[in-house]
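As you look at this complex, bear in mind that one protein chain is not there, while each of the others sits in place.
Coming up: chain A.
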Amino acid sequence: MSTSSIFRSEQMTLCQLFLQPDAAYSSIAELGELSIVQFRDLNPNVNSFQRKFVNELRRCEEMERKIRFLESEIKKEEIPIVDTNENPDAPKPRELVDLEAMIDKLDYDLKQINTNSDALRKNFNELTELKFNLAMTQGFFQQVDPNGNGMFNDMTEEITDETQRMTSGGMKLGFVSGVISRERMNSFERMLWRVCRGNVFLKSAEIPQLIEDPTTGEKAHKIVFVVFFQGEQLKTRIQKICEGFRANIYPCPENGNERRELTMGLMTRLEDLNVVINQTEDHRQRILIETSRLIRLWKIKLIKIKSIYFTMNMFNNDIARKCFIAECWIPTSYLEQVQLALRKGSEISGNVQVSTILHQITTNEKPPTYHKLNKFTQGFQNLVDAYGVASYREINPMSFVLITFPFLFAVMFGDAGHGLIVTLFALWMVLKEDYLKDKGKNQEVWRIFFGGRYIILLMGIFSIYTGLIYNDVFSKSMNLFGSSWKVKFDDNILLKDGAVTLEPNPRPYSAAEHYVQMYSGNPYPIGLDPVWQISENKITFTNSAKMKFAIIIGIMQMSFGVFLSLGNHLYFKHYYAIFLEFIPQIIFLLSIFGYLIILIFYKWTTYLAEQATDAPSLLIHLINMMLMSYPTDDSKTPKSIVVFYNHQRIIQTILLIVAVICIPWLLIGKPIYIIVQRKKKTNSTELVHQESEASNDIEMHEQNEPHQEVDMSEVWVEQGIHTIEYFLGCISHTASYLRLWALSLAHAQLSEVLWTMVLRIGLSMGGIGLGGVALFMVFTTWSTLTVFILLLMEGLSAFLHALRLHWVEFQSKFYKGEGYPFVPFSFQSILEEAAAEN
């Protein structure tokens, strides 16, 4: 029976797949697209380096590394990467080889171009410096030797005939010319002066424009210098100093003709180099632009290939039958889809003769928990799963949390104006879903809000409703139907200072002299009467109402939880648990707290204001019921603590006794049942059924052994804990629901403070000029504080408390939450993860 219902997790089947080696790859690719299968690792003890497809994985890693390099080059040139939103299929193994070759070639080409480009640039820069060198030294030589008689020797080259010329010339000066960066010029000069003891002559001129340094590639100011000296030793020293200061020395012919020739040659070489560099750059750009179109598709394909091989590493390679054996969990309702996908896979790989066999196996292992969700229910399921993933096939609280969570939030948030703002915000997020889905992927806070947009929408809608019932719109009340209270005092009372209290009794009564009816006897139809907003004792009135409602809704939710545990018992056929756990639990809860609810409703409908002093104090009566103390009804004891209906004492005693009986019933019922069961088992002979082996692996077999019997003392302890937890919990959780009252009070008060202390100042200022401007500024403050304090902070607080109420008070009555989630092999989720990492 495969009933798909939202109330429980899906039924799962453990299957074995027998895949042909050729068809395996394509079949897995098909399953990856469908994302409905969770594979089990059949080789858990095998090192990742010893698995079958480690080579293919290594090749994929290499390709990924090269693609990363290509991507960084593309990003450097600021070429946009085209995102066509295409989803390419995983390529077949043959395509993999082509892809590899293409990526290799591109990688190699790009590296070559980069190296060449660097070398060309360096050359170009050196030649540029040389050009400037020649141009500037021209000036020096002209100054000193206008006729070009060759007074100097260029000592750049260490050619022996030049040295000889020098020694033979005797008085001839040598020179060294070069280029140095401007920052180092001063220290260079000083060093030269010190080292050569002032025997050198330095002339320098600044290069007017920024040029690129050959080694660093950065633009800098440079200075051309010429150092004139006499002597061999000075030459070496000067050369060393130049090296130290990283000055580039260039040969410079002092003959005018030679210089002109050199300059000419230089210009042509520079132009040629320029052309080559530009062509190289163009080529590089073209390659990168072409790559940018394809790179995203390649990345996706690679991720898919890697994940397929990773999955195939988990299979068992059966050499005898020449096939792969895979074990996987499949939801029973998807079995047909899987069959189709496997058939398609074999067709694609061209291997139709031997098809993949899908074989279902039974096991004692607990299957994973899988809920079929859509974008609406996903958010609420996340809330439930954050506490614990549902055990296999137990009732999923999400279907109820869907409504009760926003409702309890709204009870604590309760302001129609704030609720309206929250609803509009959520509505915007929901309606603009497709547009907003890809925006702001990096901001955590936005992602949290956007992910919970349906939750926020429901919270807002319920808040509008509870705001209407609390009659609270930005801390003001609305009077839609006419108040049930009218002021009927005379002027002589109302003209005095002080406060008046309106008469609450709807009909004349004996204790009142000069009775005037001020309350119509019919309450305001929807929500709280607007008169209370103006009254000084509003809080006293609403406290009582909110506390009583909080208790009522709390007890109702807890009883609902206990009934859900009945549902679980019925489904799992634990009939003993119905009698030994469910019945005592529900009887205890209802006999004490159900009785309290009945009393609340009785007091609400029975007591008029004329009997206000005699109205029973429910809290005192509950305490007296527990203590079994009933004060005597005489004139000294106040009427509020005396019995107020016939046979109250007997009824309450019976209820108390029934409740107390439940305690040992729950405590020892189940352990005794287990003891009796075990005695029956040891007395009769049992046939031990051998389940069909879940896998051939020995390690797996050990895990699937039937679970040993739990020790009896553990059963007692567990049941003791469960009993204490439940009974103490009943009382403490009921009181815990009072936070519904507490937070709604805090919210209402904060809202009122903001109005009276902030906005009223602006509203009460007169005049269009002064008043208008003041109101504008005051409104800024008021609205900012409303959004940040009331909406965000209070909203977060109410969210948290409502969540706690569900996790602890509601779910502890029935939820085990010991399952593990179903994580299917899915390309989509793998791609999303990879995108999130970037």
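Here is the rule we go by: a residue touches a chain if its C-beta (ideal position, glycine included) is under 8 Å from a C-beta of that chain, and two chains touch if they have at least 3 such contacts; residues count from 1.
Keep this in mind: contacts and distances are computed from a predicted model.
Participant: For the chain that's not shown, choose its UniProt protein name out of "V-type proton ATPase subunit", "DNA helicase", "ER membrane protein complex subunit 10" or "2Fe-2S ferredoxin-type domain-containing protein".
Facilitator: "V-type proton ATPase subunit"
Participant: For the chain not shown, which residue from A:Val176, A:Ala341, A:Leu358 or A:Leu402 touches it across the whole complex?
Facilitator: The one listed residue touching the chain not shown is A:Leu402.
Participant: If I consider the whole complex, including the chain that's not displayed, which of A:Phe601, A:Tyr645 or A:Phe788 touches that chain?
Facilitator: Checking the options A:Phe601, A:Tyr645 or A:Phe788, the one contacting the hidden chain is A:Phe601.
Participant: Specify the residue from the set A:Glu503, A:Glu794 or A:Glu809 that touches the hidden chain.
Facilitator: If we include the chain that is not displayed, A:Glu503 is the one touching it.
Participant: Touching the left-out chain: which of A:Glu513, A:Glu536 or A:Glu714?
Facilitator: Candidates A:Glu513, A:Glu536 or A:Glu714; residue touching the omitted chain: A:Glu536.
Participant: May I ask which residue of A:Arg393, A:Arg453 or A:Lys548 touches the chain that does not appear here?
Facilitator: A:Lys548
Participant: Which is it among A:Trp485, A:Tyr515 or A:Phe563 that touches the chain not included here?
Facilitator: Answer from the full complex: A:Trp485 touches the omitted chain.
Participant: Take the complete complex as the reference. Which residues in chain A touch the chain that isn't displayed?
Facilitator: Contact residues on chain A toward the absent chain are 4-7, 372, 374, 377, 399-400, 402-404, 407, 411, 465-466, 469, 482-489, 491, 493-504, 517-529, 531-532, 534-538, 540-541, 544-545, 548-549, 552-553, 556, 601, 604-609, 612, 615.
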